[in-house]
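The other protein chains are all here in position, but one chain of the complex has been omitted.
Chains here go by letter, A and B, matching the order in which they are written, and residues are numbered from 1 within each.
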Amino acid sequence: MQYSRSLLFTIAICSTIGAMGPASAQTADVLHYWTSGGESAGMKVFADAFKTRGGTWIDSAVGGYDDARASALSRIAGGNPPSALLDNIGDVQALAEQGVLSPLDPAAAAAATAHMPGFLMSKVSREGKVFAIPVDIGQANWTWYSTKAFHDIGAPPPATWDEFFVDAKKLKEKGYIPLAFGGQPWQQAGLFYNIMLSVGRDFYKKVLVDRDVTAAGGPEMVKTFETMRKLTAYVDPGSPGRKWNDAANLVITNKAAMQVMGDWAKGEFIAAGLTLGKDYDCALAPGTQDAFLMVVDLFDFPTVTAPEMVKGQKLLRDVLIDPAVQVAFSKVKGSLPSRLDVDVSGLDSCLQKGEKILADPQAQVPNFEFVFTADEEGQVKDLVSKFWSDPGMTAVDAARQFSQIVGETSK
Amino acid sequence: MRRHKTAEFVIVPTIAVVFICFYAPIIWTIFISFTRSGMFPSYSFSGLMQYWRLVGTERWHTAFLNMFVFGVLFVGFALILGFLLAVALDQRIRFEGFFRTVLLYPLSMSFIVTGLAWQWLLNPAMGLQHLVREAGWDNFLFDWIIRPDRAIYTIVLAAVWHSSGLVMAIILAGLRGVDRDIWRATQVEGIPRWRTYLSIILPLLRPVVLTCVVLLIINVVRSYDLVVAMTNGGPGNATDVPGKFVIDMAFERANIGQASAAAVIMLLTVIAAVMPYFYLETRRTGR
Partner (left out) sequence: MTDNNSPAFPFAFSAAQARRRRCGSRIALYLFLSGAAVLFSIPLLIMVLTSFKSMPEIRQGTIFSLPAALDLSAWVKAWSGACTGLACGGLSVGFWNSVRILVPSVVLSILAGALNGYALALWRFRGAHAVLTALMLGAFIPYQVILYPLVKIFSFLHLYSTLPGIIVIHVVFGLPLMTMLFRNFYAAIPAELVKAARVDGAGFFRIFFEIMLPMSTNILIVALILQTTGIWNDYLLGLIFAGHDNQPMTVQLNNIVTNGTGIVEYNVNMAATVLTALPPLAVYFLSGRYFVRGIASGAVKG
């Protein structure tokens, strides 16, 4: 009797603890690939805000997008999903289609839809439900240039690629590498999209958003590839395989004149101790003054079942969508908030320049992640990279192959 | 010998594990290669579509061809260098431990960063070429890593650096196992040492060399890390290999159907290349 009573007592206590524990706990297991300086500082803003509101943050950081994705997909398959996933916009639809994501509750969905760019939200919604929260909008069409280099040739940074080719000859004479560049497929593709945008904003949208096969293989696309071919003469022999930050370093050390790269490049200049507006400056990439080439970071939320994880997931969404948190995050991350209704007066001159362009919906131009599947984008990278390193490939031929990728509807 | 229950009892769990962990997944992969699977597996049959697409993909052709170029050169050079080093170390030299460790250390290095050191070394603007030119030879040219037609050889170079120490260690272990009577006999007969190594010791070490060949071929199949770290498949896709192609398809491109088809072709190729030799070898030594 004695024995069974104490057993009952133990069971009672255990079940009370068991019931109480989850009732108060709100846990978020966040799988992300932001492991470097500025990025993890950004993630810390979210984590701190989440903890302040009583949540427990489990940080599942995996360096490298592909490895993070391998880890995420395995965890979903293995029945142990994270409760939030830092993801690319192109993945949201595919994940939602598989039924592995849980949608935002109506209030959060309404707030996101009301205050974030419509084009963006349409890409993360499916059947009337919202499946992701964008947390920032980066701009990919920037030129980062050495003020000394352009002072030496007595010219402003080039407003068009034609201007660049004139400047480039002078820069070469003065001993500068005209264009700092790293020959990795993603950098080659980044430059390619920038040139495409410089040929015409409407042309760019016609090809990527409307997926117009004729335009994708037409004279404007041939011109894009021709410009790209001409650019190969103005990078240095050390460029193949070079990382983007090493390319930025060429501008930092005044060995090269300029680099075309997204707004994250700023962090590298700041880390080297340079002053914006004095040692280096930002200008919109040649020929893209009327466009904001959007790059978005967002979270989506795999379906979890444990009560504390479900509660944590809800709390995390409230944190991510909070305007105050978004501003604090932007200051650290160096890109614009995804909410258009927040005060950006505290941000630097490049971001403010970008914010003005972003205000015009016509100027909002999506990057490849919005419009291509990962598979299609991979084919574009293969093509552009091959074109860059193979002088025997003609622009006409490249344009034809590009239109084939755009026209590929199977998949 | 007659059959032995205990020995079979030991082997049965191995068979079970091999089936569950290797063959079930292979069968699954073969199955998936006949579907339209994207980011997740889908089980709708699509015939040979993935294989047709693969055949039409230029990047795959490059990768497939590179597997042979890289494989033959890498296995050949690593074997020769490893054997020479092992023989050299077997001459009762001083500081053997030091040499052995220096030659073996590359194996302990993860390619995640070592690849960067190699990139710097081979980069014409800052590496070897730069160094030699600074020293006075202005026309010295070593820019293979940026030349699409030569870059694959720099991968071979780094791979040989990484693996020949292992070949050295295994062959050295084999050499130390050779009966000293054989040496006495050749000494008495007056056979030169190099000939003894080549025509008597080397045939004796056949199983050991076979071990090395298999190890090296496995490295060829899994040459993913190395290529990613050194060139990431570039310039263009000149140094792409099937391993990288498969993994790019599976993760970056979220197309596991295409990845599976490529993996199946890769596996079949390796089987075709290795199996006859391996089969004969086990028959011969297995009696």
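Heads up, the rule we're going with is that contacts are C-beta pairs under 8 Å (C-beta built on N, C-alpha and C of every residue); 3 or more make two chains touch, one makes a residue touch a chain.
Just so we're clear, the structure is a prediction, and the values are computed from it rather than from any experiment.
The chain not shown here is touched by just one of B:Val55, B:Ile80, B:Leu131 or B:Leu198, and that residue is B:Leu131. Listed residues A:Gly200, A:Gly241 or A:Gly262: the one in touch with the omitted chain is A:Gly262. Taking the complete complex into account, B:Leu175 is the one of B:Val75, B:Ala159, B:Leu175 or B:Val227 that touches the chain left out. Along chain A, the points of touch with the absent chain fall at residues 29, 32-40, 43-44, 47, 57-65, 67, 70-71, 73-75, 77-80, 243, 245-246, 249, 252-253, 262, 264-265, 267-268, 271-272.
Residues 1-4, 6-8, 10-11, 14-15, 17-18, 20-26, 28-29, 41, 81, 84-85, 88-93, 96-110, 112-114, 116-118, 120-121, 126-127, 130-131, 161, 165-166, 169-170, 173, 175-184, 187, 193, 204, 207-208, 210-211, 214-215, 217-218, 221-222, 224, 242-243, 246-247, 250-251, 256, 259-260, 263, 266-267, 270-271, 274-275, 278-279, 282-283, 285-286 are the ones on chain B that touch the missing chain.
Operating definition for what follows: only the chains that are shown with their structure count from here on.
Here the CA centre of chain A is 36 Å from the CA centre of chain B. By the touch criterion given at the top, residues 36, 38-40, 58-59, 119, 123-126, 143, 145-146, 148, 230-238, 247-249, 251-255, 258 of chain B touch chain A in their complex. Listing the residues of chain A that touch chain B in their complex gives 65-67, 69-70, 73, 91, 94-95, 98, 183-185, 236-242, 373-375, 377-378, 382, 385-386, 388-390, 411.
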